[in-house]
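Beneath this line is the structure, given in structure tokens, with notes to follow.
Apart from one protein chain that is not included, each protein chain of the complex appears where it belongs.
Up next is subunit A:
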Amino acid sequence: MSIMRRRHPLFAVGKYAALLFYLAFALFPLYWLLKIALTPDALIFSEGTRLLPSAMTWSNFSAVLFATDFLAYFGNSLIVSLGTAFVTTLVAAGAGYAFSRFVFAGKKIIIAVMLITQMFPLLMIIAPIYKIVADLGLLNSLTSLIVVYTAFNIPFATFLMQSFFDGIPKDLEEAAMMDGCSRFQALRKVVFPLTLPGLGATLGFVFTAAWSELLFALMLISRNDAMTFPVGLLTFVSKFSVDWGQMMAAGVLALIPSCLFFIFIQRYLVQGLTSGAVKG
């Protein structure tokens, strides 16, 4: 370390400037979302692209919360996303463990098929999915969304979980079995606590994917009381006008659960995303 040449102070300035630029670039859409949500309707068009509105109001928020079906959409989304996240993570953990630890016939084929499912553009399979769901009589139900989302997220989530299990040395389970555990006890007492970061990361990933999914929700749900939040957002677009203020307010509110979820799992996530890669 002592050999390292001292960097020019300008280098540090440049580094922070670059970081700052990136941060501004990434956060600007969020800022704009918040700004429009807080701008009174009358000023949205008259003030154009001013960075700060001359007046602010909470009325968009109160309108969204109390005058629209937003809360219902929100609730639907929560059910769908949490349902998807838990079911997917459960299945992916089981499958990932099997891929990581067991040798069984057809393992390679199953992995290959799972990879192939990830290669199709979603648009291509929307029609067949619609047909299947309709034949099952599940249109306009949240269950259909949970089933479809789960099916689509399982392959990636499985590979993610597998890499976390791969990062846990096999010796640990074997030591636990020598210490008197059954395989399931070893899994519960030794492997599971060590996989928490992986489970957190997978939960978070699937939750966000389901939370922001629009295409399937749009196709499979048409009844107002079963709409998820992204579909509900479109109801702010009417034939003749778009209620930008309320739409943005709804958008801001929709960010809250995602943020809370990530704050909650963040420490697992950071640990998780690195540990899967380098831990031997």
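Just so we're on the same page, a residue touches a chain if its C-beta (ideal position, glycine included) is under 8 Å from a C-beta of that chain, and two chains touch if they have at least 3 such contacts; residues count from 1.
Going forward, contacts and distances are computed from a predicted model.
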Q: Using the UniProt record as the reference, specify the protein name of the hidden chain from among "[Citrate [pro-3S]-lyase] ligase", "Beta-ketoacyl-[acyl-carrier-protein] synthase family protein", "Sn-glycerol-3-phosphate ABC transporter ATP-binding protein UgpC" or "Protoheme IX farnesyltransferase".
A: "Sn-glycerol-3-phosphate ABC transporter ATP-binding protein UgpC"
Q: May I ask which residue of A:176, A:199 or A:217 touches the chain that does not appear here?
A: A:176
Q. Which listed residue (A:72, A:194, A:219 or A:253) would be found touching the missing chain in the intact complex?
A. A:194
Q. What residue numbers in subunit A mark contact with the hidden partner chain?
A. 169, 171-172, 174-182, 185, 189-190, 193-194
